[in-house]
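All protein chains but one are shown at their positions in the complex.
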Amino acid sequence: MSTATTEAPAHGARDGGDARVRSWKTPIILAVVALFSLLVFAIGAPANDVTFRLSEDGDAIVLPPLVVSAPVVGWIAALGMIALAVIAFLRTRSARKVPTWVPAVFAVLFLIAFLTWVVGSARTPNVALYGLLAGSVTLAVPLIFGSLSGILCERSGVVNIAIEGQLLFGAFAAAVAGSLSGNAFVGLFAAAVAGVLVSLVLAVFSIRYVVNQVIVGVVLNVLVSGLTGFLFSAVLTEDPERWNSPPRLPIIEIPLLSDLPVIGPILFEQTIVGYLMYVAVAVIYVELFHSRWGLRTRAVGEHPKAADTLGVNVNRVRFTNVLLAGVVAGIGGSFFTLVAVSGFGRDMTAGAGYIALAAMIFGRWNPIGAFFAALLFGFATNLSNVLSLLGTPVPDQFLRMLPYVVTVFAVAGLVGRSRAPGASGIPYIKG
Amino acid sequence: MKLELIGITKRFGSLVANDSIDLVVEPGQVHSLLGENGAGKSTLMNVLYGLYDPTEGEILVDDKPVTFKGPGDAMAAGIGMVHQHFMLVPVFTVAENVALGNEATKAGGMLDLQKTRTRIRQISDQYGFDVDPDAVVEDLPVGVQQRVEIIKALVRDAEVLILDEPTAVLTPKETDELLGIMGQLKADGKSIVFISHKLREVKAVSDVITVIRRGKVVGTADPDASTTELASLMVGRSVSLTLDKKPATPGEVTFRVRDLTVQAANGQRVVDGLSFEVAQGEILAIAGVQGNGQTELTEAIMGLQDHVTGSITLGGEELLGRSVKDVIRAGVGFVPEDRSVDGLVGTFSVADNLVLNRYDDDPFARGLSMSPAVIEKNAEEKIAEYDIRTQSASAAAGTLSGGNQQKVVMAREFSRPLELFIASQPTRGVDVGSIEFLHRRIVAERDGGTPVIIVSTELDEVLELADRIAVLYRGRLMGIVPGTASRDVLGLMMAGMAGDEALAQVHDVQGGNL
Partner (left out) sequence: MSPQDDRPASPATDGDAPLSRREAKEAARQDEVRRENAAETAGGELPPPAVPPTATGLGGGTSPESTLLQRIMTGNALVAFLSVVLSLVLGGLLIAITDEDVARASSYFFSRPQDTLAAAWTAASSAYIALFQGSVFNFQGETFARMIYPLTQTLTVATPLICAGLGVALAFRAGLFNIGAQGQILIGATFAGWVGFTLHLPAGIHLLLVILAGMVGGAIWAGIVGLLKARTGAHEVILTIMFNYIAVNLVLYFLSTPAFQRPGSTNPISPQLDATALYPPLLGAGFRLHWGFVVAVLATFFVAWLLNRSTVGFELRAIGANSSAARTAGINVSKGYILAMAIAGALAGLAGVAQVSGTEKVLTSGVAASFGFDAITVALLGRSTPWGTFAAGILFGAFRAGGVTMQASTGTSIDIVLVVQSLIVLFIAAPPLVRALFRLPAPGASRAGKGGSTTRTPASTGAAA
């Protein structure tokens, strides 16, 4: 008998000589996009220069604006993309994996080329890059909280469609509690509590009563929308002074650091909610992948029965995680009423919860991935706002569609593949 | 550690899975639980492991009564379990799997996987496991995954180790290695509860054998007891291990497979260059350890697999590349290995399941419109003919017992003229009475002149039915031997030895002994 017989075949054992089943998907998509870029961003580039302002005049450190020629940038980026597509083709032909940096660099080049082209084609080819980025982060804050909430739930095996409801209820509670107490921090606390309340319903119904998680989520969103809408018209609009005029959270500038060009306003000129966002991303990332809680959470989300046989109480872990997710999303909701504007409005989250869900998937259920995905989505939204002022060839509806389209591509496996936690959506019934 | 179960009864509603079972496991002993599929062995062990609360009865550890609220309590009491379906998180590393539930931590609840890795290496060295703590579990072969399960138990200082059907997925060689490991563990003073329905293995390692039938202890036996004695104890009556069947009268060869290769998505060739033929009126059995390409082979014939190359012809017509529906229409009858998943729609009525692949044929449908009355009548006939025990034709198929479900599938497939009949694991999880019935139907189909392919991992079944036996190992054909081949030859082939080589070796050994 040969020595190889210790391996049971057909499970993981891979013969070295076998070729992988080749997938031409990645190279083909890259090629198509590269050709599109060549046509539009390079050949179709506006003949003028594009100005990106990097700092405000009054800033401590003033950087000169970045002026680039639109055709030059277009051509360089398009050729770079073509080169990357060729690399992908060659790798696939020799039946090797396309390294992940290829699509990543490709995406960055595409983004640069697109930005240059779209700003260059505008009536005023001049944009404040610092403002564009800072605005993106601001818009992304609730999305990031929302997607972290989704990650906490799904990593433990509970699908959270109710992010929208958590954000909305958080926003509502923050407005009301902030107004009544006159203290924005009380509002912040109330938002977290409100998020937990929504989570509690999700947890009770989906874990204890094993109701389908997607349905609970969808219905909860309707419930919160109805409830806040009802209370808004029955109570808040009756006496807005008393019920719906919360103080705003102050912006905390970190001395010196906030004066840094471009990144200063992004990182060091935030409200407490903004700083909490960075903390939450880092803490959840570290805890999820390096702590006992994280190990158990992931185990429960991937293979609950295995966790159960090792003495981990599956449903307790899930319950805790769902409640925790409520805290996170609730705080995210407070952004709408304590930071963005001062006061609650009917259905004011306007689908942010669903974009957050998209960011979670696009970020592959990873806090850092979701962070960048949310930033991208925030950027798209902000860009559409800015561009509608500049006057642009791209209808702003298409920019607003971007997060959703990108997510469709992501879940359809056209850009990378998102692999959900194994047991996500499956209730755990012992035995 | 001494473990004692006294009067354990476990009921699920009206179903009594365990009926006042008594069991004593002495320290340093291999205690085998022998019983048929569905006899209640796993339920008993799940009670012992704290996964189920016993309805009645007591568990004593070193003569002190204990109650286990969950597996955590059982583990704390020194009981470890290797489940039949491994309880490993596939995307975790070995170390993460071992640490789970028993995590070594640094300050702030941060994992200290280094400690776990050290422990794994220690145990791995002690027993010669050769397991890399940083390998991702889903990349590991089954045999190694099983060792990870054993390490999980040992890390938790288990004194009693429950092994639930551990050899079901192993090759004969891996099985031997496992039996060796069990010996080592026993030598270290650990007790082992070995659950199996394979008589030879049980006889090889046990100190004590307890036989369970229909949830009850029906006796204990000595490892020296004869195989037939154990078998009759297990199934409750003396069983004739052979089926009366006439010798095959093979006719024309109508089914041919040439150079068939099936690739999995990761490029692995799960079926690798197979060529064989089946004649009308003969049964070709395909033997092999589970997961050696049998499933993919049958699914490839049915058109259920992608990335298939080669050729499959039936009566001269190429089947490869045709849709499942076309293959069925060409007269291929198929009993899939997992009937509840692939063979039946559990929530559909028995009547609907009896026409599951003929619902749109005349007379069951006219155009787009179905004819419920005809379907109902068809069901009544089949229920009578196959003695399907069901409340009515409109009862959901999922409510039937395994044997009756299998009869529904068989009745459906045999209800149309067949050019080829394929059955995967035709009697898995089926009660003894139904097994005989189903076997007889299969042989009758052969005698009617249909080429028949039987896929089975049970050597007994293979030997009982086959006119010729093809053995698959890692997707390759090790050879085709006559249906009268000995177990030893088949065992060697199932472990990857070519047919003629195996025949020669067995011949040598027997010659030497003589």
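Every chain is named by a letter (A and B) in the order it is written, and numbering of its residues begins at 1.
We adopt the following convention: a residue touches a chain if its C-beta (ideal position, glycine included) is under 8 Å from a C-beta of that chain, and two chains touch if they have at least 3 such contacts.
Keep in mind the model is a prediction, meaning the values are calculated, not measured.
Residue in contact with the omitted chain (choice from A:200, A:231, A:341 or A:390): A:231. Only one residue in the set B:68, B:194 or B:334 touches the chain that does not appear here, and it is B:334. Contact with the chain not shown here comes from a single listed residue; of B:24, B:135 or B:356, that residue is B:356. Among B:8, B:25 or B:39, only B:39 touches the chain that is left out of the view.
For subunit B, the list of residues touching the undisplayed chain reads 12-15, 17, 35, 37-44, 46, 52-53, 84-85, 90-91, 138-139, 164-165, 264-266, 302, 304-306, 323-325, 327-329, 334, 336, 338, 340-348, 352, 356-357, 359-360, 365, 368-370, 372, 391, 395-396, 398-399, 402, 429.
Subunit A meets the missing chain through residues 12, 14, 21-26, 92, 97-98, 100, 154, 159, 161, 201, 205, 208-216, 218-220, 222-223, 225-227, 229-235, 238, 351, 354, 357-358, 361, 365, 395, 397-398, 400-401, 404-405, 407-408, 411-414, 416-427, 429-431.
Criterion: only the chains that are shown with their structure count from here on.
Centre-to-centre spacing of subunit A and subunit B amounts to 45 Å, using the average Cα coordinate of each chain. Residue ranges on subunit A touching subunit B, taken from their complex, read 1-2, 4-15, 18-21, 95, 287, 290-296, 298-299, 302-303, 305-313, 422, 430-431.
Contact residues of subunit B toward subunit A in the complex are 46, 49, 51-52, 70-73, 75, 81, 83, 86-92, 96-97, 99-103, 105, 108-111, 138-144, 152, 169-171, 173-174, 177, 263-270, 289, 291-293, 296, 307, 473-475, 492, 495-497.
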